[in-house]
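Have a look at the structure that comes next, please.
The complex is shown incomplete by one protein chain, all other protein chains being positioned as in the whole.
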Amino acid sequence: MPAPQDGVGYLGPAGTFCEEGLRRLDPDTAESAWPAPTVAAALETLREGVLAEALVPFENSVEGSVSATLDELIRGEPLVITGEVHVEVEFALMARPGTDLAAVRRIATHPVAEAQTRDWIAAHLPGAEVIPESSTARAAVLVAAEVYDAAIAAPLAAERHGLNILVGGIADRPGAVTRFIRLARPGHIPEATGADVTTLVAYLRHNHAGALLDLLNQFAMRGVDLVRLESRPTGEALGQYCFAIEALGHLREPRVAEALRGLHRVCAQVRFLGSYPRAQAAQTPVPEVATAQAYDAARVWVERLSR
Amino acid sequence: MPAPQDGVGYLGPAGTFCEEGLRRLDPDTAESAWPAPTVAAALETLREGVLAEALVPFENSVEGSVSATLDELIRGEPLVITGEVHVEVEFALMARPGTDLAAVRRIATHPVAEAQTRDWIAAHLPGAEVIPESSTARAAVLVAAEVYDAAIAAPLAAERHGLNILVGGIADRPGAVTRFIRLARPGHIPEATGADVTTLVAYLRHNHAGALLDLLNQFAMRGVDLVRLESRPTGEALGQYCFAIEALGHLREPRVAEALRGLHRVCAQVRFLGSYPRAQAAQTPVPEVATAQAYDAARVWVERLSR
Amino acid sequence: MPAPQDGVGYLGPAGTFCEEGLRRLDPDTAESAWPAPTVAAALETLREGVLAEALVPFENSVEGSVSATLDELIRGEPLVITGEVHVEVEFALMARPGTDLAAVRRIATHPVAEAQTRDWIAAHLPGAEVIPESSTARAAVLVAAEVYDAAIAAPLAAERHGLNILVGGIADRPGAVTRFIRLARPGHIPEATGADVTTLVAYLRHNHAGALLDLLNQFAMRGVDLVRLESRPTGEALGQYCFAIEALGHLREPRVAEALRGLHRVCAQVRFLGSYPRAQAAQTPVPEVATAQAYDAARVWVERLSR
Partner (left out) sequence: MPAPQDGVGYLGPAGTFCEEGLRRLDPDTAESAWPAPTVAAALETLREGVLAEALVPFENSVEGSVSATLDELIRGEPLVITGEVHVEVEFALMARPGTDLAAVRRIATHPVAEAQTRDWIAAHLPGAEVIPESSTARAAVLVAAEVYDAAIAAPLAAERHGLNILVGGIADRPGAVTRFIRLARPGHIPEATGADVTTLVAYLRHNHAGALLDLLNQFAMRGVDLVRLESRPTGEALGQYCFAIEALGHLREPRVAEALRGLHRVCAQVRFLGSYPRAQAAQTPVPEVATAQAYDAARVWVERLSR
């Protein structure tokens, strides 16, 4: 199934949590969306102009950052994030109609899903073999194809691939959440809503504690809170990192714009990855000294002095 | 093969880069060391007191942190790092004697190795299928067992499992390095050498830019440089992180001890993961205002004032 | 009148606000105390071991720092502050019995008192000449000696020198307060009360914004609030300053001791000028992360790790 021109792609196959995220974010396009085989394929197709948008996983509350996505955003042709959605991760054990729990010998799933259901498997299916597959949905496909006895996957995968759910809710740590981001080619930034997040990647000029302090200070000084700071290797050498940063606020707020200008000055390089509405739409509180009004008043004051 | 009492374990199977690292760090014990099936197994066996030491991967210059190791150190019973070794990652395509490059259809390897040789495969074996296995060494074992045609693994794996190297040096980005750490149960800290690193995990009390600044300031104020800062989800909820930190210096230096005391005060929780000699043994430069002499003189001065 | 051996001195002559301060701080010794002609004389006599203590003005809520006192403390043989007292400055116009307000032509007073009553004089005695004298009490003495018609001085001066108060409360800005400090030779520090202040002088190593930030950070990082920061020329050249600093807390609190050790390391020079109870005895709030308990717990934790 090729990617539709000007359509939407997501990390497939059909039945992943990613498809579930797309259904919530954009129900109309979810039906006709293209299930990309890998994050890299989704983003490459988007960069080439075939797709208009793509939804891919970015972060999980248990496993952390999805390195494949982050590294693609850091290293490839620039893309920007235009939205996000959070999906609760619910794992189910599923098999072909007619298969009993007692008959399950070989279970296929993705390694991340295996890591999050390990205790349940050890307790309930201690003798079963677990085979890693490239996605939970592919595991479900292969169960339908009679390659394996059962799959651990999202409930949606059972529906999609004609399987029965033997046991639902088998995550060892219930309540895990995966965050998916919608990507587009640069050129359009969603309007500020007052409950936005800005994502970027910064490379320090120097590799010491003071340089990172200077970077964080660019935000703190303007009353901008960070929600995430993630070092990633630049790939050059061990000990060389860049920093993926997520800050509360929108590029079109003066405090965020000034922080970005500050980063541009003090960093070796900065890549802007988007300003977009948060999945949790609570308004971001802005300190009195950092509101757009405070910025405007300060600008007017200095302009009048300079005349 | 069970773990030897009081012996050394490493992430197996035999022939991984981890065994190569152990050979360099401790040639005498490498022969009799136990190849653990997973990082978790190695660490659990160490915690139970069966092993005395274990070597596991911690970080890769291209792929970044090894989450499995870091999360084990963060969440399980405390262990401490007592040494480190860097191993250049060299990938080779290997097959049973008699197999030609032209005959290779199905290649087994670990997903990280696949990611680092993707361009080479696309250029030289565009039609081959790549099957993910749980380690590069296991891929070699399965080639020897005639399950697959070829494996991408460390050259050592060919030697160990009786395979021929078809093509060596196939990494897309040569020069990648993996860092392995030697772990032990708490109770002994290696002597300070002047070229040491201290690893720890800190949990902020509050989740904002200022709290992270305070934390980093504890180091910067005492002239202690950071070499790595890595956020990891605490697993509680999306947006809740702790920070894995690596700083140049040894717990028994006054500047590092004071920084750690500062962290203990301002953080919700701190876990000390060890002070040990760096793989690159260059002496750490200490600012004049942060030497042991400067600390001693300051302590004597205040003691005299307080009398 | 010579200074009494082991006695107490103050900035005289009798009848100044300084004598008033001494009466409040130490009523028993006020009677027999020695009125020194100048701040320098009081401190020199103290340094020579003739006096045991001296009370001198340090700061005024309108006029600011008393440079003569501060410079003596900065430059001379070390002395330490052991206490402080605040005296409300109340100015009265006083004359010999029989003199009417209408007959006042020549008014003597100290320039600081003149500055604080200028509007009143302009409004009520626009034609009078104001003659500067070295103290308000000396002005009263000279009125008693019939050199001038009237003096502007503390009400106590009228009582002391047999004058009548023509008009009381003539300060342009009522409510001014002068702060006096009690000085002794080094060797004894008052016990911590929980409502203390620590005074010191610090010389930066470098003369730029960052160096002063580092200095202030030594306090902020340990939860120590500053109440005063005063630059004073070192006398070497224009643009060379040292900083007189007053911080809430006592040298024997761990957070203050650590801040002082930090200053000792990062500054070119530090002079400790005392830890003593505040005149306003409200307990100083200490942040949870900087209490003696937090410091002790941190010390014990690191000691246990280092073993």
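Side notes on the structure shown:
The first chain written gets the first letter, and so on, giving A, B and C; residue counts start at 1 in each chain.
Rule of thumb we're sticking to: a contact is a pair of C-beta atoms (placed from the backbone, for glycine too) under 8 Å apart; a residue touches a chain by one contact, two chains touch by 3 or more.
Please read these numbers as outputs of a predicted model, since none were measured by experiment.
Note that the absent chain touches A, C when the full complex is taken as a whole. Listed residues C:V224, C:L273, C:V289 or C:L305: the one in touch with the omitted chain is C:V224.
Take chain C: the residues that touch the chain left off the picture are 59-64, 67, 86, 132, 134, 173, 175-177, 179, 207-210, 212-213, 216-217, 219-220, 224-233, 235-241, 247.
Contacts to the hidden chain, counted on chain A, fall at residues 189, 214, 217-218, 221, 251-252, 257-258, 260-262, 264-266, 272, 289-290, 294-295, 297-299, 301-302, 305-306.
Definition applied: only the chains that are shown with their structure count from here on.
Any chain that touches chain A and also touches chain B would be listed here, but there is none.
The rotation that brings the Cα trace of chain A onto that of chain C spans 180°, given to the nearest 5. Residue numbering shows that chain B and chain C use the same positions for more than half of their mutual interface.
The mean-CA centres of chain B and chain C are about 59 angstrom from one another, to the nearest whole unit. Within chain B, the positions touching two or more other chains are listed as 217.
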